[in-house]
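After the structure tokens below, expect a handful of questions from me.
Only one protein chain is missing; all other protein chains are in place.
Going by the order they are written in, the chains are A and B; count residues from 1 in each one.
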Amino acid sequence: MIDSVTLSQEPTQKAPHPVDRRARTLQAFVIGLAVISIYGLISVIPAHFDLWAATKVFIANLQLMFFSPNVGNDSHGLLFQALLASIELAFVTTVLGAGLGLVCGLAAAQNIAPSWLCLTTKSVMAFVRAIPTILWVLIYSVALGLGPNAAVVGLTFHSVAYLAKVFANTIEEIPAQTIEALRAGGCGLLPVLCQAVLPSLASRLLSWTFIRFEINFANAVVVGAAAGAGGIGYQLFVASNFYFNFHEVGMIVYYILAFVFVLEVISTKLRHKFID
Amino acid sequence: MTPVTFFRRKQQVMLFTLIALLVSYVVASIALGFQQGALLQVQTGFLWMAQNFLPTATSLKLLPAVLFQLWRTFIIATAAAGVAGVISLLLAVIGAKNLGQRHVSISFFIRGFASVLRNIPIIAWALILLFSFKQNELTGFLALWLMNLGFLTRAFLETIEDFDTGKLEALIATGTSRPVAIMQGLLPEIATPVVEWLLYMIENNVRDATLVGLLTGTGIGFLFDLYFKSINYPAAGLVVVVLIVLVISLELLSTHIQRSLT
Partner (left out) sequence: MLTVTALSKRYTPDKPSLQDVSLVADAGTITAVIGPSGAGKTTLLRSLNQLLKDDEGTVQLDDVDLRQLSKRELQKARRDIGMIFQNYNLIDALTVLENVLHGCLGAKSTIAGMLAHYTAEEKQAAMALISEMGLSDFAYTACKHLSGGQKQRVGIARALMQHPKMLLCDEPIASLDPKSAKLVMDILRRLADEKDLIVVVNLHQVDIATDYADHIVALNHGRKVFDGTPAELNDAQIQAIYA
């Protein structure tokens, strides 16, 4: 334990150095990003490619989508059901992710868990996060068979890893003294967690969980399209890749946008209230 | 209120919330057809990976091809964030309410534009772009770019609107023109969050690039799909391993940069 009073006696005379380092890092980052961007932009355009013609087709397609949407070969009922299925997938994976993420987050928080547990948890979570969600779903589609089970397990993986990281960061922000105050009264670790840590952080943990719900909805759409796991994403994939029906693609995009806008309004309110 | 009723009410609220959550979870699981038992089979995925994904000598011969695609993925992910970043910053400066934008409609329009771009699923962008730009890297780049444009514009708008304009007014009061004041007064102040958002975007793009590649048949995602569907699991495993290395290195690099900036 460090006595802050003793530490504050140390004179801090190294002030000019960090400023210098900040400027150099910024400079290096901007130059690096500019070089890669310009090189990327040039190299990404295929040889003899008529950019203008392609853009015109793209804009024409966007017009078809957004200005004359219709349900195509499906019905509003079917699309609505598909949207609901994606929402359900997002909800189930968020609930699982929050529950397991909280346990892992506590295990990964430096001010709660012993350092060996903290390091192990953080490494495993970093590994899980490094593999894109869609690959987890594909892997589990083979291991468990294609269907909702693989989709839920695959999406839950990433949710747990993500929430464990942000939960651990949130938990680490609690002043050590708040915990110490209860420990000083002879209180054990678990009661301190339930009575001090969780009540102080509940609102912020909930906001993060809601943000993850938004991400999980986007992922649920993706998984439907790329792994054939059903839902609105699958309808999108079929409408564009099998029927080439831009009107229906437009209608599906409107369905998704409508739900996402509702989420965005709620999350903006939550964010202003709790996270900032 | 007495202590007894206070604690009783608190417990009731807690219990009710828990039950409501549990019921919604069960209903959603049944509607989805998800069996809870699948959660106990998590280890099968790991076992399966350990058994099938270990790169073999033959798959290692594919390493140069895989590494080349990994390099392209990194370039495209970074370039999409970089190009979108410049435009987003400009849009955010124009649209921010606290930098003297007098036309509320312009502010509103930029905000709405960003929100639509950001919220259309990236796969929708990829599928639509595929028609006009065909199966090539440009399609993937544009899909990432459009999504980044929406995301970063909104992020930068929020960053700028948190900025205390008193500092700008101080510069303008000395006779500095508004554009110069923004360059000299605003940019240095918001540099750190802007860099943090860009780093986050690049990391995210690498993951999304895999997905876009799966759908548009380009890049590292396409390679994975190709090997995975042709049951060449060791090669698919090799793709996963290099992806992990790239994502974790990027994460470490961005932590390092963020530390140098504070």
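Note that a residue touches a chain if its C-beta (ideal position, glycine included) is under 8 Å from a C-beta of that chain, and two chains touch if they have at least 3 such contacts.
Fair warning: this is a prediction, and the values are worked out from it, not measured in the lab.
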Practice task
Taking the full complex into account, find the residue in A:L78, A:A181, A:L206 or A:V262 that is in contact with the omitted chain.
Solution key: A:A181
Exercise for the section: Quick one: say which of B:V4, B:L40, B:A57 or B:A173 touches the chain that got left out. Expected result: B:V4
Problem - Identified contact with the non-displayed chain, of A:A60, A:L78, A:V103 or A:C194 - result: A:C194
Fill in the blank from the handout: Touching the unshown chain, chain A contributes residues 1, 3-6, 8-9, 175, 177-178, 180-188, 190-196, 199-200, 202-203
Practice task
For the chain that got dropped from the picture, name the residues of chain B it touches.
Solution key: 1, 3-4, 6-7
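FYI, only the chains that are shown with their structure count from here on.
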Handout entry: Partner chain A, residues of chain B touching it in the complex
Key = 21, 24-25, 28-29, 31-35, 38-39, 41-42, 44-45, 47-49, 75-76, 78-83, 85, 115-116, 119-124, 127-134, 136-138, 141, 162, 191, 195, 198, 207-208, 210-211, 214-215, 224, 228, 240, 243-244, 247-248, 251, 257, 260-262
Problem - chain A residues touching chain B - in the complex, by the definition given at the top - result: 21-22, 25-26, 29, 33-34, 36-41, 43-46, 49, 54-55, 57-58, 61-62, 65, 84-85, 88-89, 91-92, 95-96, 126-127, 129-136, 138-140, 142-144, 147-150, 152-153, 156, 218, 221-222, 225-226, 233, 236-237, 240-241, 244, 246, 249, 252-253, 256-257, 260-261, 264, 276
